[in-house]
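Incomplete set of chains, arranged as in the complex.
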Amino acid sequence: MTDWGTCLTTMRQGAPLVQNITNYVSMNVMANVMLAVGASPAMVHAEQEAAEFAAIAQALTINIGTLSAHWIASMKAAASIAAQQGKPWVLDPVAVGATAMRRQAGRDLLALKPTIIKGNASEIMALAGEAARGKGADSADSVADAEGAALALARASGAVVAVTGPVDFVTDGSRSFRIANGDATMPRITALGCSLGGVMAAFAATQPPLQAAVAALAYFGLAGEIAAETSQGPGSFAVAFLDALHSIDAGTLSAGAKVTEA
Amino acid sequence: MTDWGTCLTTMRQGAPLVQNITNYVSMNVMANVMLAVGASPAMVHAEQEAAEFAAIAQALTINIGTLSAHWIASMKAAASIAAQQGKPWVLDPVAVGATAMRRQAGRDLLALKPTIIKGNASEIMALAGEAARGKGADSADSVADAEGAALALARASGAVVAVTGPVDFVTDGSRSFRIANGDATMPRITALGCSLGGVMAAFAATQPPLQAAVAALAYFGLAGEIAAETSQGPGSFAVAFLDALHSIDAGTLSAGAKVTEA
């Protein structure tokens, strides 16, 4: 089994510059999360510079949470550069099934070969072409419901697919893992899921994508468990979560990761 | 007298999906506030999907804090759908008197029949066509100054009008209420007022708008009172406020609501 703490050390030693084209709701939290974990985030999304910056960055995150026509153009341009240069990029298809615009954006971005696709069960099912029951950005389907879709999507796209939920499921189409770290408060704080996409990209900058996705999930979930110990509600949880991301070291992660191969 | 705690229980049981077209400053806080109260927020504003999503959501909030031409088009499209489908929608006319663009946006949105209009005294006076003395997003007029404007606006528009301040005033043009909950720190934290609009929409999803506006104000203000007990400044206040929104239950609200019929 991989030593997940070593993955964290590797990511921090690289301190990778990660470009994030993400929604307005999550930008601040995502930047803070990525600084707390030890990466170097850059939120660059304008059509006139997104692709130019993608050529500088070591990894890229694309999150479709708040879309517009201009942003979709930036996303495609940046993803194309990342794909051409063989740089890892993470697709977070937020609420991809909810509107026609999102379904089209999801299809177009999928064609640009994301390295990792991260979503809740409803999003992964929708992106894989299955019927899904999302409620805005929340999933109405269970992780177990989406395992088949995740495997099919991984095999069809070549991406590592991560389905988030109480127990996460990650697969590259042949090997699969389950990660049981986390806390029930996490989905009640906006932008934590989005931020996770950026953390996966930071890990993937210098590590294989399957390992990167699993390590990021265990680390993120463990920070949630630690935050839950001292918090009194979603406000104090968010504060303690950032503190925990920063304070967790390799030994803590190796001891606390709840990862099993499926 | 309405049991305000029961209103809270009703809102939480519905866990309504609320679409919020709000300003960039408030998006993250508003989403967190709505998750903390037990609603399901969705921040969807693109022209290509705002109206489509409004047909899915159970209620809608439109906040003109940060405007652009594209966003105004989205706001009108979404509000039109809500009005057509008889879904409640809340208008928050931030700084409506400050620039020509805001005055026009205010008039255009008012014509689309908001269910609830929520603003500070200067905003309500400006929207009602009276002289007002706003300073950016802050009011330079008192709630008492705006009561006449609120009554006139409610009668002319058919909306419930809520004037926020140290003691809030809410009217549907015939019945009026004053709500004395709150804390002086609240206006010193950005986006709390904006977030209140979303909470009103969540209550209004399944309850009459007058009752929804009053219950939301009492609940919000009570959370501020609880936050003030443990905070040392605006940073810790914001954290404790989210915790309080989450922890207040029906009994606490019923006991703590300071509502009188005017």
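By letter and in written order, the chains are A and B; residue numbering begins at 1 in each of them.
The working rule: contacts are C-beta pairs under 8 Å (C-beta built on N, C-alpha and C of every residue); 3 or more make two chains touch, one makes a residue touch a chain.
All figures in this text were calculated on a predicted structure; none of them were measured in a lab.
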Number of identical chains forming the whole complex, with 2 shown: 3
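Criterion: only the chains that are shown with their structure count from here on.
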Subunit A-subunit B separation of Cα centroids, rounded to whole Å: 33
Complex interface listing, subunit B residues touching subunit A: 17, 24, 27-28, 31-32, 35-36, 40-49, 52-53, 56-57, 70, 238-247
Of all residues in subunit A, those that touch subunit B in their complex: 23-26, 28-29, 65-69, 95, 98-102, 135-138, 188-191, 231-236, 238-239
